[in-house]
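Missing here is one protein chain; the remaining ones are kept as they sit in the complex.
Should a chain be cited, it is by its letter among A and B, assigned in written order, with residues numbered from 1 in that chain.
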Amino acid sequence: MMLRLDQIVARFGGEIVGAGDTVISRIDTLENAGPGDLAFLANPKYRCQLATTRAAAVIMAPPAAEGPAAAILTPQPYLYYARVAQWLNPQPAAEPGVHSSAVVEGEVAASASIGPNVWIGAGAKIGDGVMIAANCSVGAGVEIGSGSRLAANVAIYPGSRLGRRCLVHSGAVIGADGFGFAREVTGAWVKIPQIGRVLIGDDVEIGAGTTIDRGALGDTVIADGVKLDNQIQVGHNVQIGAHTAMAGCVGIAGSAVVGARCTVGGGAVILGHLHIADDVNVAAGTLVMKSIESAGTYSGAVPFLEHRQWLRNFSRLRHLDAMADKIRALEQRLAALEKKA
Amino acid sequence: MMLRLDQIVARFGGEIVGAGDTVISRIDTLENAGPGDLAFLANPKYRCQLATTRAAAVIMAPPAAEGPAAAILTPQPYLYYARVAQWLNPQPAAEPGVHSSAVVEGEVAASASIGPNVWIGAGAKIGDGVMIAANCSVGAGVEIGSGSRLAANVAIYPGSRLGRRCLVHSGAVIGADGFGFAREVTGAWVKIPQIGRVLIGDDVEIGAGTTIDRGALGDTVIADGVKLDNQIQVGHNVQIGAHTAMAGCVGIAGSAVVGARCTVGGGAVILGHLHIADDVNVAAGTLVMKSIESAGTYSGAVPFLEHRQWLRNFSRLRHLDAMADKIRALEQRLAALEKKA
Partner (left out) sequence: MMLRLDQIVARFGGEIVGAGDTVISRIDTLENAGPGDLAFLANPKYRCQLATTRAAAVIMAPPAAEGPAAAILTPQPYLYYARVAQWLNPQPAAEPGVHSSAVVEGEVAASASIGPNVWIGAGAKIGDGVMIAANCSVGAGVEIGSGSRLAANVAIYPGSRLGRRCLVHSGAVIGADGFGFAREVTGAWVKIPQIGRVLIGDDVEIGAGTTIDRGALGDTVIADGVKLDNQIQVGHNVQIGAHTAMAGCVGIAGSAVVGARCTVGGGAVILGHLHIADDVNVAAGTLVMKSIESAGTYSGAVPFLEHRQWLRNFSRLRHLDAMADKIRALEQRLAALEKKA
């Protein structure tokens, strides 16, 4: 696809500096862009690359800077880049039809695309333009809204519902049993039937290998616009508010309620039955062990050290209480001396 | 299904308060239960909901409380709830037979159910009433005991053995190679063939995306009644004792031996070659870096703070040793002064 800067600005706004008929066909970083490419400057750290970039034009925040042959000025260059990149890289349209090797027991819209060796159980409803790639398993009664896409090897348990324009990556599992057991006196576990569902809103992205359990009683609910990276674990009856985004390897234990527009960094863990307010940012590697009632940024991330330094410092963690006691004793003894003096 | 309270008590024991012919057909929480529902009070925190519940009857510990129309009194209401819920929600029976799209090279009991696009390798033995859902791959020589169920898209490597009444969730991988390499002087790795097996007992549940590696030499052994949540990683030659339960995202490195009736919280990591005694509880987020020789509860979970508080406090972790030195110096100087005074 070839686009002129004035075409781009006509669609997305912004101010052109230089020749509006500059033609671009690709988008790339300042460093890697070549002739015919549109680059972007989102992080001020890379400003110095403006002088040497070979890009035909650069998306950047005002004011205009010397260097690039042309520019589009916009207050949010990263967001602008995302939109131009989407225009330049449209999703391949679904090739309507059901592959001859697929086993379809449910209802599939004529415009949907069902790939090789897919299984779709009885009573499932697959909406308009949905794409389901090879080797997916879609359980009985599952509903998938129009325009959603499943990459290869996704498993969706019976009764789950996905909204419109969702994107589910390979290896994701939606609707497995939550982890619920009662304990006998002997220590043996008695399974609690997991009879709730997973309800997923519109425009949700679910990463590779991410698992979202069905509710025990009641449902697990993922609101519109939520973005989950790879290998995230969402326990039964969790609720995640609209437009919340979580990075890879996050774990959320059962019945936790996470607000809207939150961000959760990679590897963070949120314990069960907690409540996280709207607009909370949790740093990577944080263990959230109590509810967070107000917006803000929270961290429990532990710094690292060179091994010998670590040995010397972190072994003290076992003795922090004794250190505090020693300080208190010192304060008392010093006060006594000061009184005398 | 419709059940009368006196039928329930005839099967599971307990004492009825109110009308024994009260009929229930569903089980739900105190808050959500409506007419015709049986609710339960397991956590004293919800006791206040007894006054307003619309449930037809409530399972609770004695003594009887005002509020619900009827009750079943039992010392362990959560366990009782689990049993009634199982009765009300029986597992769907296997529809015997092999789907026409499945590729079966092994031996399958006539009462087993093999779903679409399943592969079962040569020499595998699939027991009575086993259910294997769509797109599972069961390697050569695998044995699966009667009544076990595999959800869709499970992969089991050749030679693994599962006991009876196991439940394996989607995306689980049983029997992949352990992580074993010897290092050349150049830094390159030479693979150590992983020739052991995975042996899984009866009544084991394995969560979505959980991976259990085969032994290097000798076997990886999961005892009866073990419950593993989603995305748990079990390294080669690990042994897990009977009725131990682990929450999501736990990692257990090679050759660790975990005792019976242990519980391990979400995201905890147990390092290799360690020994964990019976009846040990490991808190969520704990890194177990040495063996635990006696029953009890252990934690290394790190509290979190609001970002500015975190900056101020956690940067001190790099200087704990210096703080300890300063305290010691203060003690000496103070002792010297005290001597003089």
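In this section, a residue touches a chain if its C-beta (ideal position, glycine included) is under 8 Å from a C-beta of that chain, and two chains touch if they have at least 3 such contacts.
As the structure is a prediction and not an experimental result, all values here were calculated from the model.
J.: Of the residues B:I8, B:V130, B:L167 or B:V302, I need the one that contacts the missing chain.
T.: B:V302
J.: For the chain not shown, which residue from B:A82, B:V173 or B:I200 touches it across the whole complex?
T.: Of the candidates B:A82, B:V173 or B:I200, B:V173 is in touch with the missing chain.
J.: Which candidate, A:M1, A:A110, A:V185 or A:A341, sits in contact with the chain we can't see?
T.: Of the listed residues, the one touching the omitted chain is A:A341.
J.: What chain B residues would touch the chain not displayed?
T.: Residues in contact with the chain left out: 101, 103, 117, 119, 135-137, 139, 153-155, 157, 171-173, 176-177, 179, 181-184, 186-193, 195, 209, 211, 213, 217-218, 231, 233, 235, 249, 251, 253, 269, 271, 282-283, 286-289, 296-303, 305, 309, 312-314, 316-317, 319-320, 323, 326-327, 330, 333-334, 337, 340-341.
J.: Residues of chain A in contact with the chain that isn't shown?
T.: Within chain A, the residues touching the omitted chain are 27-29, 32, 76, 78-79, 81-83, 85-86, 88-89, 99, 101, 115-117, 133-135, 151-153, 167, 169-171, 205, 207-209, 225, 227, 229-231, 242-243, 245, 247-249, 260-261, 266-267, 284-285, 301-307, 310, 314-315, 317-321, 323-324, 327, 330-331, 334, 337-338, 341.
One rule holds for everything that comes next: only the chains that are shown with their structure count from here on.
J.: I'd like the Å distance between the centres of chain A and chain B, where a centre is the mean of that chain's Cα atoms.
T.: The computed centroid separation for chain A versus chain B comes out at 25 Å.
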